[in-house]
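Of the protein chains in this complex, all but one are displayed in their positions.
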Amino acid sequence: MNAPHPAAREREQLYRDMDPLNLTPLWEVLHALVPVHPQSPCVPALWRYEEVRPLLMRAGQAITAEEAVRRVLILENPALRGQSAITQSLYAGLQLIMPGEVAPAHRHTQSALRFIVEGSGAYTAVDGERTTMRPGDFIITPSWTFHDHGSEAEGPVVWLDGLDIPMVRFFDAGFAENGSARSQQVTRVEGSSFARYGHNMAPVRGDAPFGATSPIFSYPYERSREALERLERDAPIDEWEGVKLRYLNPLTGGWPMPTLATFMQKLPAGFSGRAARQTDGAVYSVVEGRAVVHVESPQGAIVRHEVGPRDHFVVPSWHALRFESEAGCVLFSFSDRPVHQALGILKEERLS
Amino acid sequence: MNAPHPAAREREQLYRDMDPLNLTPLWEVLHALVPVHPQSPCVPALWRYEEVRPLLMRAGQAITAEEAVRRVLILENPALRGQSAITQSLYAGLQLIMPGEVAPAHRHTQSALRFIVEGSGAYTAVDGERTTMRPGDFIITPSWTFHDHGSEAEGPVVWLDGLDIPMVRFFDAGFAENGSARSQQVTRVEGSSFARYGHNMAPVRGDAPFGATSPIFSYPYERSREALERLERDAPIDEWEGVKLRYLNPLTGGWPMPTLATFMQKLPAGFSGRAARQTDGAVYSVVEGRAVVHVESPQGAIVRHEVGPRDHFVVPSWHALRFESEAGCVLFSFSDRPVHQALGILKEERLS
Amino acid sequence: MNAPHPAAREREQLYRDMDPLNLTPLWEVLHALVPVHPQSPCVPALWRYEEVRPLLMRAGQAITAEEAVRRVLILENPALRGQSAITQSLYAGLQLIMPGEVAPAHRHTQSALRFIVEGSGAYTAVDGERTTMRPGDFIITPSWTFHDHGSEAEGPVVWLDGLDIPMVRFFDAGFAENGSARSQQVTRVEGSSFARYGHNMAPVRGDAPFGATSPIFSYPYERSREALERLERDAPIDEWEGVKLRYLNPLTGGWPMPTLATFMQKLPAGFSGRAARQTDGAVYSVVEGRAVVHVESPQGAIVRHEVGPRDHFVVPSWHALRFESEAGCVLFSFSDRPVHQALGILKEERLS
Partner (left out) sequence: MNAPHPAAREREQLYRDMDPLNLTPLWEVLHALVPVHPQSPCVPALWRYEEVRPLLMRAGQAITAEEAVRRVLILENPALRGQSAITQSLYAGLQLIMPGEVAPAHRHTQSALRFIVEGSGAYTAVDGERTTMRPGDFIITPSWTFHDHGSEAEGPVVWLDGLDIPMVRFFDAGFAENGSARSQQVTRVEGSSFARYGHNMAPVRGDAPFGATSPIFSYPYERSREALERLERDAPIDEWEGVKLRYLNPLTGGWPMPTLATFMQKLPAGFSGRAARQTDGAVYSVVEGRAVVHVESPQGAIVRHEVGPRDHFVVPSWHALRFESEAGCVLFSFSDRPVHQALGILKEERLS
């Protein structure tokens, strides 16, 4: 066996000498730092509601909402276990609240979305106004607003929580505070925020109450569904995504939240879509119908999911997504697209 | 010793049962996920040029610019060794180019800034235009533009590289490509970008050539210094930061790059500043003079640096920074502030 | 009688000498050019529907919609007769269309709003989509879009036309073109624009179809009224304007048209408001109920109108407006506020 080449030895010595000074040679890692295309450590994954629900119900027995503060099962990406993340930048969880329970008031820098999965009659209270939850509703908790949840329902209510927790952690910018009262005082009639901002009108006086976040707390499914069905009938169907709408902040035309994009789409019956990929990772919640989901990694590994109502799945960055649906399917999804746009790093590719 | 409480056993069993489904209970980690205030894993750190330079010069012997592609010593945060990061979201390194060398052309999603530390006469070429480097110049390489470096200087030239590599990695959005030629062809006279956009004027025809990134490749120190000195004489001195200016994109008034904020500040002779903290972490490069830097962590740990020309240091998120300078001091710095603003999570606090 | 002062004679001679060169001395007119406060040449005026309607119906006999192209009685400010203007910058008229008639397709630079005053079942067609008119609906015709009107109603249909004709004339920027066909071909189902953009959602693909103008053609009264009533019940009543909402462009959060602001407001029963004035002039259309309107000029001249359904009135710039309503009143209005904002010349004053 030969002795190492003198140049190699010299480099090794150099590396040893720079190490104590917190220096490291770029040329040894450049290729990994600046990859030819995104190589997300995340993997595609599916959470079947029929499997998750029993565990949620057991959690309902094992701990009270009040003790838990938030009784949530986090959906962790299999490749990121222990990081409370479904992609590197996104958090997702399923929250359960039982009749009569209260999840106490607190506030934090992190923005949250709620997408109602099962049950009606629970409420979330933000800034003194309660919003009743119904399946398919998309509800917002703006950054740094006090919020609590409760339920006057007869049965359990479950919703998907989507938050920007990993981003706020990555940028070291998180603050939190508990409310003084268990649940905040109601100061406004339910629906007054929607009345103010939900009808393509806005008060003449007063600026955006939540800065860059939408002043509408709730986007009811009733209206989203109506829009999707109208467009399915009247408009051309996109070969990649069927009929897909983005939720918007009526005061800006932009995303409802500065960190999270939210979408609702409908795959018509008999849809067999084409594949597309984008740099933003996305979390999907099936609302109605069934579909077959194909996810292909940049390396060519293909995952196939058969999904139905209340199932959830994640599509990592730059993974090609393709839908098929015999019966038709309605899907809600959220992603970190607003940040990709703000950073100027969003890239999309439609494959044929 | 007692047997565990039945409720505790039930929970343990529940956790074991949910684990295979990639589920985890939020209530066990909530506090860590939603901290009361930022608790960056990063630590303050200093790189003395007198210690770093010899290693840089040895690197100049150990490997050619061409072989290394980029001959850079990465400044790694002591708490993030192996991650090629100076804060969780920022990359910094010191790059050396020797007379006659060429760092070959490539391009990538990541945006880069160069701040010239030592030596004159090297150049960076972006989009067919070369820019000569002089100490104190701030030079931009926009995202996805081909760029190469070379030197017609007599001695070594060293600059600080600042990039958004960790962000692009976190959001899984990096693409890269090598140039066809070793160094790109020069298609424009040096300075024509500055002539077009640098004089508070812009061509009537043609949009922003680099999207959200400044069309000015180089912000010469000569002019930044002139501005600082004028303001030091004429304007009130800020008790926290002396005289501090931000570089701007003349086509938007915003930051020169969508991911990085850049600043130049002057501490007058005899300055004894007050402490301030903010959520964006920052990397500093001392241009002229000397200063004493106090950095206090949220937990109250205090670090004190005596810094001089060409020294570099990092101030993590929510660490209180305070300057003192007998002789006066000029500092360049960059941070991830634009992203904190875009995400709506920037917070600043001036302490008295 | 004395001879004129030599200096005066010298000036007179100077004025005579500069006149042929198209020069004139500022100092003789400065005060008028730069007034201490706005002194609009316009005056407040009222058009009672009971007086206007018979003339409209006679016009229905005297000329066909097709011959007239647009069968409109222009509401001319009494101080601007012959200028086809209700304020210096705004045009308003009442348009009549009879059953079976067609107002042929054309397009022009000028933006138009329609506010439906009487009758249901007529339609306006924009960009291949028809919109059925109902009293209280606010309908948009974006700049440079082909549009025609027709009626399948049983009786006459009358609406208020609001246009920026005087502005476009002032800035010399008007273009117009007649359509090839009498009425344009219908290419989209009625309501598909609203389905796309009216539900606080928007298509993921495709930009703003009409640039700065709202993609919603029609803002139905049904929804505006619902919003006003909710806010009347739940929200504090503004002492100056009762409950007042602005229509918005859901893709920007701004005004529906770049030149015209539109509002709908409700004065609660028993409302006795305070006076306010602003630099933008406004045209009002009474939708429901009755009110007493007080308008005071900057010189202190007061006009008092008792108004009811379908009456129209104009409030010139910087005239103080005050409302009283025993029975309650709903009013639609439009003004040139977006231009005042764009030019940085908007000023408002709330008097106590």
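Per-chain residue numbering starts at 1, and chain names A, B and C are given in the order in which the chains are listed.
Going forward, a residue touches a chain if its C-beta (ideal position, glycine included) is under 8 Å from a C-beta of that chain, and two chains touch if they have at least 3 such contacts.
These numbers come from a predicted model, not from an experiment.
Engineer: For the full complex, can you list every visible chain touched by the one that's not shown?
Structural biologist: If we consider the entire complex, the absent chain touches B, C.
Engineer: Quick one: say which of B:W144, B:F171, B:Y247 or B:F271 touches the chain that got left out.
Structural biologist: B:Y247
Engineer: With the missing chain put back, one of B:V29, B:V43, B:A202 or B:V292 would touch it. Which one?
Structural biologist: The missing chain is touched by B:A202.
Engineer: Going by the touch rule given at the top, which residues of subunit C touch the chain that is not shown?
Structural biologist: 7, 10-11, 14, 17-18, 21-27, 29-30, 33-40, 42, 45, 47, 51-52, 55, 58-59, 61-63, 67-78, 81-82, 84, 87-89, 91, 93, 108-111, 143, 164-165, 167-177, 211-213, 258-259, 279-281, 316-318, 336, 338-340, 342-347
Engineer: Can you list, in ascending order, the subunit B residues touching the missing chain?
Structural biologist: Touch with the absent chain occurs at residues 188-189, 191-192, 195-196, 198-205, 214, 216, 219, 223-224, 226-227, 230-231, 233-235, 238, 241, 244-253, 263-264.
To be clear about the criterion, only the chains that are shown with their structure count from here on.
Engineer: In graph terms, with chains as vertices and touches as edges, which category applies: line, ring, star, complete, or other?
Structural biologist: Contact pattern: an open line, chains touching in sequence.
Engineer: Rounded to the nearest 5 degrees, what angle rotates subunit B onto subunit C on CA?
Structural biologist: 180
Engineer: Which chain would you call central, comparing Cα centres to the global Cα centre?
Structural biologist: Taking the mean of C-alpha atoms per chain, the most central one is A.
Engineer: Of all chains present, which has the mean Cα position farthest from that of subunit B?
Structural biologist: With centres defined by C-alpha atoms, farthest from subunit B sits C.
Engineer: Just how far, in Å, is the C-alpha centre of subunit C from the one of subunit A?
Structural biologist: Roughly 43 Å separates the two chain centres.
Engineer: I'd like to verify one number: the distance from the centre of subunit B to the centre of subunit C, where each centre is the average of its C-alpha atoms, in whole angstrom.
Structural biologist: Centre separation, subunit B to subunit C: 52 Å.
Engineer: Taking each chain's centre as the mean position of its Cα atoms, how many Å separate subunit A from subunit B?
Structural biologist: 30
Engineer: Give the residues of subunit B that touch two or more other chains, as numbers and ranges in rising order.
Structural biologist: Not one residue in subunit B touches at least two other chains.
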